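One structure follows; several queries about it will come next.
Omission of a single protein chain aside, the complex is shown with its protein chains in their original locations.
On to chain A.
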Amino acid sequence: MFFTYLRRELSNRRKQSVIIAIGMAVAIALVMIVNAVAAGVSDAQDDVLDSVYGVGTDITVTQAGEPGGRGPGRFDVGSDDGEASDDGGSRSFDQDQLAVARGTASFDASALDTVAGIEHVAGTTGTLVLSNTSFSGEVPDFGQMQGGQGGGPGGGDAQSAPTGGADGAGGSAFSIDAFTVTGVDPAADAVGPLTAVEVSDGRGLETADNTSGDDGAAGTVAVLDSTYAESADLAVGDTVTVGGTDLDVVGVVSSTSGEGVSTGSDVYVPLALAQSLADLDGQVSNVYVQADSSEHVDAISDAISAALPDVSVSTQADLASSVTGSLSTASDLVSTLGLWLSVIVLAAAFGIAILFTVSGVTRRTRELGTLKAIGWPNGRVVGQVAGESLVQGLIGGVAGLALGLVGIGVINALGITLSGATGTGGFTFGGPGGFGGAGGAGADAGAGPGAAGGGPGGGGGGGPFGGAADAAQSAVDVALHAPVSVTVIVVAIGLAVLGGLLAGLVGGRRAARLRPAEALRSVA
């Protein structure tokens, strides 16, 4: 009788049932989509973090650089630097700088042992993240000018027009090329950047590379990120110049996060080689820490801060909040607009369901009163009303589930790509700056030679690569995939049940209060 009565009632109130189901379906689909997109964005953030910090890294340790400290940012071009042109009017030059990224500092690798000795630390590795900046260009040969003309950069005397330089009229031209170089311990395959890459061509770095060079020094080998290799037109067997030294490209690696996703660095070299090239023997800039359990991350973080007071310690949660770019925008949208939109639509759907249920009970006063009069217990009447609401909610839930799955499928089919970068200026975490882009951007503008000292990142204590161009180059593109998890389905069905129960409880309460005498009085 319960189901017969329920079925007849719902089919009799088809219009009302459809409205409630549609409202519930839209709300539940929206919640599902927001939930799935949030999970997708979270996964994308994890991918970005994995690309940068490696899979399984729980904590990173860095040290902020001193303002105005060492870092790529100043190129000095002397009057005798470079090579003179055949006509003697200009000089061309090419300079390389390899230094710890601006805003960060290297520190003694003994910190690695300190961290490794902390309880619950399962693994550690140290890297030296460097920025290689090449500055090349052509300027007027001032040495030739000084004999008869004097004057400043690009200048000339009163009698003759300026000559020489890139344009033959005293002008200059410069180009900047910057890429990141990460010195890694080839043996560290459990934690650190190498855990998030896979060899796509050639080979990866090997432990033997630490000592395969002359006199037991590190071998001059490098492994390139696939996206960088493609953009720089480099392949296995070519050479890449790092800090003025040509390195043999022995392999190309790509991100395990997916095709087209860049890894955390453009060039990977053995840690010993990076230290040697940057003249930073025994130094690292990043320590990657893996905890034996996620429960111990905070305790380890505190212990590192206590043991190494000068360093910056960041957990995955800190790192996730540092992700910038469209990924961050998407995350903000999902967490704010999406959440509130879901709440509002859900509240509206619940409200509609409650309103219609109460209205239905009011309309059925005589009917429900009659049932009470002939001896239906209160609980049976309430159960009937609540059951009808629950089924209405479930119908909406199933429709919402289908709608949500379609919506999630559409989002996945669109192949939305989000771009994410950590920190404000690039991948290296903990840098205080990130506003030094102007210098790099203006490097090709043809300024006088006096401006050459500005160089990339000349705008100030910017990010690790010293400019916006570098930051853009370092961003990791991740395809958004909104996953359909059991949680999403459970949440959808749970909300449908909740909405139905809420409406049923409110309607049932009204039905429970109904006195049969009043119901009969209304028809007497």
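Please note the rule applied: contacts are C-beta pairs under 8 Å (C-beta built on N, C-alpha and C of every residue); 3 or more make two chains touch, one makes a residue touch a chain; residues count from 1.
One rule holds for everything that comes next: contacts and distances are computed from a predicted model.
Trainee: One chain of this complex is missing from the view, so tell me which of "Malonate decarboxylase beta subunit", "Sarcosine oxidase subunit alpha family protein", "N-methylglutamate dehydrogenase subunit B" or "Putative ABC transport system ATP-binding protein" is its UniProt name.
Mentor: Its record in UniProt gives the absent chain the protein name "Putative ABC transport system ATP-binding protein".
Trainee: Would you mind spotting which of A:L371, A:V391, A:V478 or A:V506 touches the chain that isn't drawn?
Mentor: That would be A:L371, which touches the missing chain.
Trainee: Going by the contact rule already stated, which one of A:R8, A:H120 or A:R513 would touch the omitted chain in the full complex?
Mentor: Per the contact definition at the top, the residue touching the missing chain is A:R8.
Trainee: What does the interface between chain A and the hidden chain look like in terms of residue numbers?
Mentor: Residues 1, 4-5, 8-9, 11-12, 366-367, 370-378, 380, 515-517, 520-521, 523-524 of chain A touch the chain absent from view.
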